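Here the structure comes first, spelled out in structure tokens, and everything after it is commentary.
With one protein chain held back, the other chains of the complex are shown just where they sit.
The chains carry the letters A, B and C, assigned in the order they are written, with residues numbered from 1 in each.
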């Protein structure tokens, strides 16, 4: 048993901290993904440090991992500093291409990802396929010398600045739902690709996402990732990774500490808010729950040394999503009516950030794998319980 | 709209209150059902007042209801005074016989019920048929001149002092689960009927229930209630009634007030417990939730003027069961380590009643219709949602 | 006991439902949310309210009102809550009207009530101070007698519709100090009285709230409403009624959110079945149903009893505390059922999501009212 970082790990963490101290400016902070020139420039610097391709072969532009936990340490520090996070491109795109793509595809895309030369839109969700990704309908026909894609996607976060779309398409309309799905890579400027903004609920300048339309988009044959009709397997692998790698619990820790700091300093009518016993008690309960989040994350890290965490990642995800809402909710309660001030009000505590968090955090409880879905994963994969939607299950059917 | 009791209703309530003031002794208080000589004697007096057969024809020993809400008012006052409640015999047995039984059966049993001359055991649950009553297996064969009953029942609360068993049996083994069930009335001293105690978790003298064995018990042919194989319908009707009529929310109100009164008086280390802001806040929240329980009950009462409340009764039941546990739980929290003292400890607040409540109240959340089941009833009957265990349901299948 | 609406109440409800569903659509509300919108409500709609008799609904007949009760206003407010209707109904037809009925001189009554009934005077209620807390003890805004006038200095926060209002009902302190219930005095003045400035406060609900600053605002003694230094005796009753109507509004918003979510759960297909067939979704929806029935019942119960002239402070407090909790809980849960859709601005229910939490934090939040419940149960804190 060993809970401390090793000397090497601590050294890497300090290096990242020093880098962020030096390079992270106010305009780069906030949000999640790389979406402004300043944020792109910041990630270019991460790339220059070799921190995007850690653990991938050098021939693809990767770099040696300085230490086993480098990826995790980097993510935590980025989250704690509120810097753009880099998990999506490396975690989903590069990993999937590396493990499943053709040699040609690896040569073309991996170096670009690791040099931060391209932005990606993950294009999965459809009007009728949300949590149930296997129901997706976006049609992809083999036209001999190209693929022809037709369909509509929703909630595509980065579509308005992406260079490529990473699209889940249906390549076999007759196969069982999840057996006819493939992944293709599409140029963002392909003819027939259009999008329109979908604004998230939130203040002006809130997160943007997009509805995307593929209208007879031609895609070269070599842009199909891995094997045809195996896309669903790739998606599921990536989701496991996503639950664990893209979003570190550190984001919630940062946010909780920020709120607690505000409470500590806040005074109303000459009374210190932190003297209120009800506030003290509620924040102590939540502080404890936040700490449990860091524990579940540490557990994932330890598992990750041996395999991709799956049910552990689901625990992490379910807890983190729940806690995120609890933080925003308690923050607003503590602020009283000031809690609902927003969007540039000079009286809004923490510049109204907690209002945005309250409004948008519900999304984390349903998105990717929401809380209920994560719990279903735990029930099915870890506890060995049968599919609630499946056939009636009796004890003697157990394996 | 009219929330007050009418003059007549208030008059009846006052009459019941005066009666209880005069007749309810300490040894009669507590528990739920009529199970000691003193308690039987007490209910005899209720019978003598004509309060058991209210609303039933006089020829069966019934009496005119003084007012429409008489039954409700009586139940509330009994609960508030912690007297034995009488809903089971009248609510379940008499109602079912009156609406479905033969004339002979009405003549035989209704007067006995209304005069409190007999105690009944409701004999439904089996080892493999709990919430899923339709799965019951207790076999009842037609032997020409009698029925022959074989099976085992569980959690039969009154079996050790009952005169009759009201037994749900399977009369058609080949019919669909809920279609082959009937109700029969069995003498408690029938040959082949034996029972063994099952003690509820709780202090010495805690509630007793029984496991009951029917081993080749012969039952006269005329003891089948209503029509053969219609038993499940009668059961369901009675359950609706039970959710509403047997257990009044007033029991929780009484208990909450008792705890609140204790908190108001309690002092530890020279400090008044009720000065603790955390205690004040938690009790205020719970007081509000308790009040909502009285509101849901009032709503049921209003509905009952026109029909048997069903989804409203399910709301009442789900809320009451949840609140009951919340009361016991908060009471113990407020008591700190004294909360776990029990069973005759002189230091135990409220004589350890809240420990018993904590332990046993979970049963109310699962019993009869537990909280989840009540919510399922609301979802299905009121909200019109399809059976989660049924076939996949698509929008165009809607009626 | 009988919870059924009378014929008149049914008609009131149905009319309100029909009118608001037609006029106060989601798009209508969204338009009023826009930043450059200064008034935050529709004068045309306000005129219709007047025409339908809603503004004088609970004003006694002797003052040309309809003479109905608080319970009728609650029935109406539930409908307004369903349409999250942005209007100064609460501050004008409940708070100002009641304060004038209870505290006004004969002259004030005859002059001011008629204006309200006719829709000619819109009021904003200046009560909440620059603090997290609520209630009479927090009032600091100073009004000093100066010959025939009072001079007012200080500020109020979270005043809804103050810029668009014609008049302000202002709660000041003319005696005593912060922390005391006594010493309060109410004034009525024009909202553009010299020395008053309104600064918009952007809110989660995107309604129109303002910080109102008073800088040597000078009003004649005739602007006083009710007893000098003893305003809380009147205001206490007014605030209780306002809390019930606000609760009705919350119950209505919760109710309609739940209907949207239920409807969606019957249409949205995932894994080859509607999501409403999933047991967890059913449990969420059923739990919310119970809360809504409870919320509606306690609103009506409390309002009805207040109409009988009874002291219902404890129930008012429970009503406000419970509906506040409810509206937040149900708007959150409902949004969850919409999945990702629930968090995209274009989805109608994001209007509810933004309001649920704000309502919960408004008018004393839950804490002020739960303190009252605790005090009723345990008496005041002795230590």
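Annotations
The definition used in the following text is that a residue touches a chain if its C-beta (ideal position, glycine included) is under 8 Å from a C-beta of that chain, and two chains touch if they have at least 3 such contacts.
Not measured: the values here are computed from a predicted model.
Taking the full assembly into account, the omitted chain touches A, B, C.
Contact with the chain not shown here comes from a single listed residue; of B:81, B:138, B:300 or B:360, that residue is B:360.
Annotation for subunit C: contacts to the undisplayed chain at residues 278-280, 283. Taking the whole complex into account, subunit A touches the unshown chain at residues 1-5, 9, 69, 260, 263-264, 271-272, 274-275, 277, 280-281, 283-285, 287-289, 291-292, 295-296, 298-299, 301-302, 305, 312, 315, 318-319, 372, 374-376, 378-380, 382-388, 390, 392-395, 398.
Within subunit B, the residues in touch with the undisplayed chain are 125, 128-132, 135, 154-155, 198-202, 206, 209, 268-269, 273, 278, 325, 329, 332-333, 335-345, 347-348, 352, 355, 358-360, 362-363, 365-367, 370, 372, 388-389.
Throughout what follows, only the chains that are shown with their structure count from here on.
Compared with subunit A, the chain whose C-alpha mean position is the greatest distance off is B.
Distance from per-chain Cα centroids to the pooled protein Cα centroid is smallest for C.
Computed from the mean C-alpha positions, the centre of subunit A lies at a distance of 51 Å from the centre of subunit B. Touching two or more other chains at once are residues 278, 388-389 of subunit A.
Subunit C has residues 269, 272-273, 278-279, 367 in contact with two or more other chains.
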